[in-house]
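Structure first, then comments.
The complex appears here without one of its protein chains, the remainder shown in place.
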Amino acid sequence: MNHEISLVVVMTLVLLADLIIGDKNKKICQIASIGLFLAHTIVCFQWSNSYSPTEAFSGMYLTSEIHMFVKNMLNIGTVLVFLYAYYWNTHENESHAGEFYFLTLSTLLGMYLMISSGNFLLFYIGLETASIPMATLVALNKKREESAEAAAKYILTAAFSSGVMIFGISMLYATCGTLYFDGVSESFSETPLTIMGLIFFIAGIGFKISLVPFHLWTADTYQGAPTSVTAYLSVISKGAAAFAFMCILMKAFSNYPDVWKEILWWIIVVTITVGNLFAIRQKNLKRFLAFSSISQAGYIMLGVIAGSDQGMASLVFYTLIYMFTNLAAFGIISSIEDQTGKVSMDDYDGLYDTNPKLAVVMMLAMFSLGGIPPFAGFFSKFFIFMAAAEQGQYLLVFLALLNTIISLYYYLLVVKAMFIKKSDNPIPTIKIDSMSKVGLIICTICILALGFISPLYTYISERSFGF
Amino acid sequence: MEQLANLAPYVLILPLCMFLILGLFGKKMCPKVSGIVGTTVFGVVSVISYYIALQYFFSGEFQVGDTYQQVTLFNMEWLRMNQDLVISIGFLLDPLSAIMLIVISTVSLMVHIYSMGYMHGEGGFQRFYAILSLFSFAMLGLVVATNIFQMYIFWELVGVSSFLLISFYYFKHSAVRAAKKAFIVTRFADMFFLIGILILSYYTRTFDFDKLTFINEGHVDAVFNSDLRTMTFLGFPVISIAMFLIFLGGAGKSAMFPLHIWLPDAMEGPTPASALIHAATMVVAGVYLVARLFPIYSFETPHVLQMISYIGAFTSIFAAIIACAQTDIKRVLAFSTISQIAYMMVALGVSGYGGVNGLGYTASMWHLFTHAMFKALLFMAAGAIIHAVHSNEMDAMGNLRKKLPITHITFLIACLAIAGIPPFSGFFSKDEILVAAFETNKWVFAVEYFVAGLTAFYMFRLYYRIFWFGEPEEGYEHEPHEAPLNMTFPLMFLAAVTVITGISWAFGKVSFTELISSDFTSYEIHTHWNIALPSIGAGVIGILIATFLYLEKTGRPNKAVSYIKKPYLWAYNKFYIDEIYLFVTNNIIFQRICQPIAWFDRHIIDGFMNLLSWVTNKASQETKEVQSGYVQQYAWVFIMGVITITLLSIYL
Amino acid sequence: MNIPVEAYFILSTLLFFIGVYGFVARKNLISILMSVELVLNAANINFVVANRFLYPEFMEGHIYSLFVIAIAAAETAVAISIIINVYRQKRNIDAKSINELKY
Amino acid sequence: MEYLTASNIIFFILAAAILLFGILTVTSTKILRAATYLFFTLFSIAGLYLQLSYEFLAAVQLSVYAGGIVILIVFAILLIKGLGEDKEINLGQRRIMGLVAAIVGSFTCAITIIKFGFMPEYEIATEMAKSVDMKLIGTTLMGTEKFEYLLPFEAASILLLACIVGSIAIATKSKEVNK
Partner (left out) sequence: MMAVIFCVNGEKKSLIRTIMSIGGFALLCTSAYLTIQFLELRQIDTTSEFLFTESAMWYERFNIHYSVGVDGISVAMLLLSSIVVITGVFVSYAMEEKVKEYFLWFLMLSIGVYGFFISLDLFTMFLFYEVALIPMYLLIGLWGSGKKEYSAMKLTLMLMGGSAFLMVGIFGIYYNSIPAGGEGTFNIQEIAANVQALKAEGGDISWEYIFFPLTFVGFGVLGAMFPFHTWSPDGHASAPTAVSMLHAGVLMKLGGYGCFRIAMYLMPDAAQEQAWIFIILTGISVVYGAFSACVQNDLKYINAYSSVSHCGLVLFALLMMNKTAMTGAILQMVSHGLMTALFFALIGMIYGRTHTRDIREMGGLMKIMPILCVCYVIAGLASLGLPGLSGFVAEMTIFVGAFEHTDFFHRTFVILGCSSIVITAVYILRVVGKILMGPVQDKHHETLTDAVWYEKVAAFGLIAAIAAIGMAPLWLSNMIGGGIENIAKLFTYGL
């Protein structure tokens, strides 16, 4: 509970800060917000080791060390997003900077609840808390038409998908008689109606993780949203949803794994393939990363389908590394977009000649996303495939691996643009602000080092659970 | 023995060192120095090998009774394949290798000396000597090989040095083409040789000659057990296959039909090289190979031996006919070489094993020896002539007897020798071959008899065209003059050898049968005058016809040709064998195999990979309508996805 | 004789798919939003009916419906503000016209 | 005929009203009318809740949904200039797509639901229905025991706060907007 309470306190303080000093000195207000959240992040680390009840509110709220780890992870990711957003907030989004922090934190709270929920109701509320304010975040960039369009698409699809999801939950309720996960787990039986409920439910959460065919909003929203929000959406929100999804499957549907494994199998194959196929043709980098993140979501689901403790460990590990990697990419994109307004892949031609450091970081991110050793992405991919292979899903792993070839192709396209192509009109040498710099440095270090720090994985895997 | 064993390695090491020194540092030496150094060192090598050979033959140390023993002077492990099969580099001394040592060192030394004059002033003089050293190294290594794989190793080295020498004038297209041809054709034959070795060694579990050819109670024993004799592959006995394939290797090097096509073209190389490699030494490697494995051929696969004799007979007459129609003097000599080597093959083919039965074997080796001498002589003389008139064509020559007296005399001696006129050495060796053939196979004998006549004819045609016949129409560019001493000395030396061996044989001073025989045991033979006389007759008739046609510049040759126009044209064009080869390589191998494969690779295999990427890209482009930008469609896909999954997982 | 509980569920199902139809077929964003309300209500009916007839001991479905209503309100508010935002920029809330972002 | 009890008839009427108004909501060509039909639909649903003796829920449905959301929507319609007068034109292709989804989907769901074979407990249901009073709802929402919902309640409050903040943030005309 401490995470949530602390976060609520921080949120309140941020809101108050914005109210009291927001009009006079926006910078201080922003730094205060970031600082507060940073404090929260650090404090949370303390708790995750000392205090870990497993249940609160009589099973409404569940937690364990792995939950706390994931929450900490999300905190770190959010801090990074804040760092990147700082420039945007001080320049373009000055008038709504306070709201930005507050809304982001409230979605984070939603994710906390989603992860820790022990009941479909709390899960639903968490999910909505994570997605409705997100829509306003997406719409925050009021200068650009796309922002509003993206937000409209997002909120409508979100509403629709939450409708589908609660319809599914209602069916589960009708068949299982309870909304508590453990209760569902006990009374779950393999009947068509239950399966249908489950599928409707998966669709709802699949929307959040952007699994195919529930993914179509993703690209549009990512492209239209302010880059920091896109980063947040693609990493934090997705990671939290994936972990929550796995938790629910572990807790509520562990009795009949074959039922959802089969469904998931096809969803994974389609997700990875479609994500990759669509990514190939993208020219806008944000949109490109959107599709890339769809296929990454498919890889993350490999951990879910494994359903073992190893699956969970590798899922968390994957998400962690994916977070740093993708945030590195988004850090570059947002820096460049904020300062020059360029997001097209063609604009990145010859980036290495003008901005070598940015290009190298971007390249590391791309390689890591593509699963190239010795960068962290390789390790996470290896482990998640291993987790799936452990359950005998060799064919699935193989298909996923074939898809990594396609994904490598388009990641290399970015590398090619930056390093190999020459441009008549390259991006001028830009100086990125110190906040983003810190963020990028952290991400780069993590990309380079996380794979080699094996105790981290051991830590995660000791705390993971499966069935 | 000890002493020889100590000396033996130098036979191989010295030329190798010379090759390395001249090859690496030749650039920095002045040509003359390199020539002298090369020649001197090879002189030392010659001395050592003479010493070894003479010690072997005459010290008595290596003889048990009448039989010469095979001794291995040294043998070091070079590469171990498995427990049984070991490739060693060693020095095997027996009459066969001793004779070859003499032949090679003599001819090679002469060529070294000769080249000092012939190659004088040519670019790449040092290179030439380097390759000569390499060749000498390889050839010596080949003949002293203790195992068949060592032989193969040096076999290849000989091939490559031949290649390098033929392509000595690398800026000439024809030389490059000839070199390529020579190398590839022999390589092709070597492949069979290799496969033969592989088969043989697989079944006998050894490479070593002393095991392979070990004779025990009239059988090649120990390694050829009865299981092996009955073993077949595709219906043929494996041993026969192996031995035939090995022979094919030898046939390639020794230019047996139909693998002979490289040899005439190889004349593009410098003449001394032709003399050494393509007349005296390398080309007889095939003969040597068959002789080396003779016990196996003789005991295990007599039918292969018979095949060898037929192939030899055909090649000898075939080449002799072509030789009659050639106008390039080196080509005439080349075809003559083919024909003569085929003679030796025939001799081996008709030979039996042991004592007088092995007359063919002795004759073959004897002919090898004499032929090496006089053919090298002929080539060097031809070189001197070419040197004088700057052309290979007969038409550019004539009436040179006054201008090149030494060359003239030595050339004449060689011609008489090859034509089989006593008392020159060629007569005796050829005579023995005819005797052997007569005793075994009358058909082969008949062919060889005819060839003897033909040989005399074309050699004297050559002789008259060069030295008599009348000066060429357009005259000489500048007056031809005799070559310097370092070129004429080898001529005289070899002529002397030709004469002396012949005479000493005639007077019974040296009997070849004492030195070399199929079982290394000496035996006695006598000149069979009943065969010798007709063969002299054939030679004389050939000479007379040539005299009639070519002594003076008359219209007779053309007239004669007009009688046999078609055959003449065929012979002149070497029976179009080259064209057939060209057709096969260009039109079939390149056009029908290589091009389609390359096309297949680019378009089908590579195309498939490109197709994959194209399909992926295309699929990506085609599916973009799914992402139409309409939120309602998104919802539709969403709900249809849900329904589809439901239907699939519940009702399927 | 009571109405079978399935009848309620089928009622809600029909309502749900009416909503789906509306979402897919309507022209402007506000109509789409209204269709979403129908979808949410369909789910609500399910919860209430299941609670009433199948599992009446506890008030899970009942409470769930209450929350759904609350959240639906919040969602609608946000959606409408976004739609107004769209309208400000495009002067138009036609669902067809918001497809700048595609492919 | 045994179905024709009073409550059943009420159910049939309500069900018919719900479906009818629902269909009208999604098909009417004038958007303001559609909003009105939506109001009626929600109203009928509230009636259904009442019939199931969830008075509080019905009240919430009426006040929040019919009273709040529909009014919000109507405001929006009126705010957006000219929209109220615009004719809604359904697009052929969309309609077909929607129909396909709706028909296939409802058949699938309906069949699945019917096949399940629910075991309703009407007696207990009627029994329990009487005990649902405001106090119970209050304690349930505020309790921390099992089947009590303090945490979701608080979470929902934060959600509402966030939504308010967010809505305000994006709905206010920022100074720079000058597209």
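Going by the order they are written in, the chains are A, B, C and D; count residues from 1 in each one.
Keep in mind that, in the parts below, contacts are C-beta pairs under 8 Å (C-beta built on N, C-alpha and C of every residue); 3 or more make two chains touch, one makes a residue touch a chain.
Worth saying up front: this structure is predicted, and the values here are computed from it rather than measured.
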Of the chains that are displayed, which are in contact with the missing one across the whole complex? A, B
Which of A:Phe160, A:Phe188, A:Trp260 or A:Phe385 contacts the chain that the document leaves out: A:Phe385
Which residue of B:Val176, B:Val356, B:Met492 or B:Val561 touches the chain not shown here: B:Val176
Taking the full complex into account, find the residue in B:Leu73, B:Ile199, B:Ala571 or B:Ile645 that is in contact with the omitted chain. B:Ile199
Omitted-chain contact residue, chosen from B:Leu582, B:Ile605 or B:Leu648: B:Ile605
For subunit A, which residues lie in contact with the unshown chain of the complex? 310, 313, 367, 372-374, 378, 382-383, 385-386, 389-390, 394, 397-398, 401-402, 404-405, 408-409, 412, 415-416, 419-420, 454, 457-458, 461
Residues in subunit B touching the chain absent from view: 77-82, 85, 87, 149, 152-154, 156-157, 160, 163, 167, 170-173, 175-177, 179-180, 183-184, 187-188, 190-191, 194-195, 198-199, 201-202, 233-234, 589-590, 593-595, 597-598, 601, 605-606, 608-609, 613
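Just so it is clear, only the chains that are shown with their structure count from here on.
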Centroid of subunit A to centroid of subunit C, CA atoms only: how many Å? 26
Chain centre separation (subunit A, subunit B; CA means) in Å: 77
Distance from the CA centroid of subunit A to that of subunit D, rounded to the nearest Å? 31
What positions in subunit A touch 2 or more of the other chains? 121, 125, 128, 132-133, 135-136, 139, 142, 145, 151-153, 156, 160, 164, 171, 174, 192, 196, 219-220, 281
If I count partner chains per residue in subunit D, which residues reach a count of at least 2? 94, 97-98, 101, 105, 108-109, 112-113, 118, 147, 149, 152, 156, 159, 163, 166-168, 170, 177, 179
Line, ring, star, complete or other: which one describes how these chains touch? complete
For the subunit B and subunit C complex, residues of the former touching the latter: 624, 627-633, 635-636, 639
Interface with subunit A, subunit C side, in the complex: residues 9, 12, 16, 19, 23, 29, 32-33, 36, 39-40, 42-44, 46-47, 49-51, 54-55, 58, 60-61, 63-64, 67-68, 71, 74-75, 78-79, 81-83, 85-86, 88-90, 98-103
Quick check: in the complex, which residue numbers of subunit C touch subunit B? 20, 23-26, 32, 95-96, 98-103
